[in-house]
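Missing here is one protein chain; the remaining ones are kept as they sit in the complex.
== chain A ==
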Amino acid sequence: MILSVLSSPALVSGLMVARAKNPVHSVLFSILVFRDTSGLLLLLGLDFFAMIFPVVHIGAIAVSFLFVVMMFHIQIAEIHEEVLRYLPVSGIIGLIFWWEMFFILDNETIPLLPTQINTTSLIYTVYAGKVQSWTNLETLGNLLYTYYSVWFLLPSLILLVAMIGAIVLTMHRTTKVKRQDVFRRNAIDFRRTIMRRTTDPITR
């Protein structure tokens, strides 16, 4: 029951992300999707990932989206815009995702899902019951930093590139742009500055 309570809002919110007229509503619906996905991960028994989702996805990614959408005056989409003209390309992309879902569901490399009825190599075991008192975090750390450490370092390089991109975009050109030094501004004292006064032509 909890599964349906979580998964149906996730699907509906996902649909509303694309269909909402106001872009802020769009991002808020995506936050709902993340929250429901976090709940679904909890149901799967992945407590660490379920807690990382609010921190990373809701707390950082969606907040960044929300900054952009809130700060810029993005026009609300027209009501009678032709959405059907997107159908060919978006239909192909949608079908690719749909096919990918079935590809994963039938795949042998993810053995723990209960849809594996036909494979004879692995039985559906509750691994969490076999491993004594190892938390999610410990198992993840045991694998990620030893066998798959290269895969761990690669995203850090991707993030570094993204960071450099953001810095390059916002860096001021230091030669031609005049900027104020804030601390110098605050240190200016009225009594020690020289003011230029223009005399009033009428009275003087």
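In the analysis below, a contact is a pair of C-beta atoms (placed from the backbone, for glycine too) under 8 Å apart; a residue touches a chain by one contact, two chains touch by 3 or more; residues count from 1.
Here is the rule we go by: contacts and distances are computed from a predicted model.
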| item | value |
| --- | --- |
| Candidate names "NADH:ubiquinone oxidoreductase", "U6 snRNA-associated Sm-like protein LSm1", "Solute carrier family 30 member 1a" or "Autophagy-related protein 13"; UniProt protein name, chain not shown | "NADH:ubiquinone oxidoreductase" |
| Residue of A:67, A:99 or A:152 in touch with the missing chain, whole complex considered | A:67 |
| Missing-partner contacts on chain A, residue numbers | 24, 28, 31, 47-48, 51-55, 58-60, 63, 66-67, 70-71, 135-137, 182, 190-191 |
